[in-house]
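Worksheet: the structure to be examined is printed underneath.
Of the protein chains in this complex, all but one are displayed in their positions.
Chain naming follows the written order as A and B, and within any one chain the residues start at number 1.
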Amino acid sequence: MEDLIYKLKQEIITELKLEDITPEDIDADSPLFAEGLGLDSIDALELIVLLEKNYGIKIEDPKDGKKIFYSVRTMAEYITAHNVVA
Amino acid sequence: MNKVFIGTDNIITSLGFSTQENIGNILDNVTGIRLHSDPNLSRNPFFASIVDDMLLAVHFDGILNHFYPGKKPDDFTRLEQLLLLSAYDALSKSPVPADNKATLFILSSTKGNVDLLADTKKQLKNPNKLFLWDTARFLSRSFNNPNKPLVVSNACISGLLAIIYAARLIQHGKYENVIVCGGDIITEFVASGFQSFQSLENGACKPFDAARNGLSLGEGCGTIILTSKEEYASTPKIEFIAGASANDANHISGPSRTAEGLFLAIQSALTESGLTTGQIGYISAHGTATPFNDEMEARALNRTNMQDVPVNSFKGYFGHTLGAAGVIESILTIHSLQSGKLFKTYGFETPGDIEKINVIDEHTSSNINFGMKLASGFGGCNAAAIFAKK
Partner (left out) sequence: MSIITKYCIIRDNRIVINGELDYQADLTLPFIEFIKGAYRHYKFNYLKFFKMDELCKLAYLGSEMLLKNDNFLDCYPSNEIGVILSNCASSLDIDIKHQKTISDKDNYFPSPAVFVYTLPNIMIGEICIRHKINGENAMFVSERFDPDQLWQYAEMLFSSAKVSAVISGWVDVMYDSYAAFLYIMEKDNLPEQRQSQIINKSYICNSSQHLSELYNRHF
């Protein structure tokens, strides 16, 4: 799980263009959409694309996004539970 | 400052190739938004309002020889065909001389011939067609107009902003007549983009409705002629009396929750017109039916104390026509002023969980003297314009 969390942090940094932020700067349990990272509604949609592109997981209802993308850990847990990529 | 009169017009959407045809279908409660299964447009079937290919071919064939004898329909892009048809229809009914230096063309489009990006062969044949100024030039030269045409490309307010620009030029005596043409086509480029925003409705959109969940894309073209010459005005005579744009300064895709930009645009238009909100008899909203847009517009109407003014959205009939929307919907606003008929908001049944506004839910007769058109778009832009019946 910790490997996946680290990988996710790197992917989030790349996909959401969070320049000058390192994986160490992101706390796995802190809310992603709080002040700190400055993520907005477009970033929320991008995370949906990230999940599909990198993990083959399609989120049918975007409203589920709030729970899934709460933190890096909740994302990792969701991926582990739904992963279709070997 | 010169007065600005409204001349003839044309609307082309899936509901017809003339303003009359479109209004006829609107009065018959017909929507042109359908399920389309075209892998060239979208991976999955999606709802949109698309001009019929065969009808477009027949109509264009009918005028091709008049403009370009010897050329084939394939020498023109889809948008070029629509623009030419639309401008031709409006001008053929108008005494305005299109080839005169006192007449200017303004094109409004968000993406122009963006379908060429998917067609390398066609792109290489004429690479300039990727540029909006080339499309504008094609349009104005087709009518032998000697002036450099202008292009407004300002997201979904383009059409209304182009009309406001045209009016300002006439008010300031720069031109006697301005022909404003707005057009955008449905492409995979745009459909895929809105799909990635998860902002498309699964059906015909439902402006201001409790169950609204997104917009419907539409393709279309509108032409409206503005003139300083009262003898060129269509009847009953309608004047453009005020217009403004303003920015939310909030977010590039989400509208301001306080409707700051639209509020400012409305205020600016009202100040310019000298009217009070009580004098506005009807509002044609932007009304895209996305949860946030409609909420924002309801906010703006309440902030400006116009929550009781009858308001509608046309987008349930022919979708959101992007660069054409401001032109097409202004034309319909003007026709409402002229005919005294206010059109119902197709797709609206139950008021949504937004601030209370007075949504028109059935075709109504109402003698109004002042109508307002609103528009908002990506980039936080907003515009408002007021038309008056003399």
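Here, a residue touches a chain if its C-beta (ideal position, glycine included) is under 8 Å from a C-beta of that chain, and two chains touch if they have at least 3 such contacts.
Given the structure is predicted, the values throughout are model-derived calculations rather than measurements.
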Residue of B:N154, B:S234, B:T288 or B:S336 touching the missing chain in the full complex: B:N154
Residue among B:S18, B:T110 or B:N177 that touches the chain left out of view: B:T110
Interface with the unshown chain - residue positions in subunit B: 1, 43, 110-112, 114, 117-118, 130-134, 148, 150-155, 161, 165, 168-169, 171-172, 174, 188-189, 192-197, 244-253, 260-261, 264, 268, 272, 377-381
Positions on subunit A where the hidden chain makes contact: 16-20, 38, 42-43, 45-46, 49, 52-53
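The rule is simple: only the chains that are shown with their structure count from here on.
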Distance from subunit B to subunit A - Cα centre to Cα centre, in angstrom: 39
Touch list for subunit A against partner subunit B, complex: 40-42, 45, 48-49, 62
Complex contacts: residues of subunit B adjacent to subunit A: 196-198, 251-254
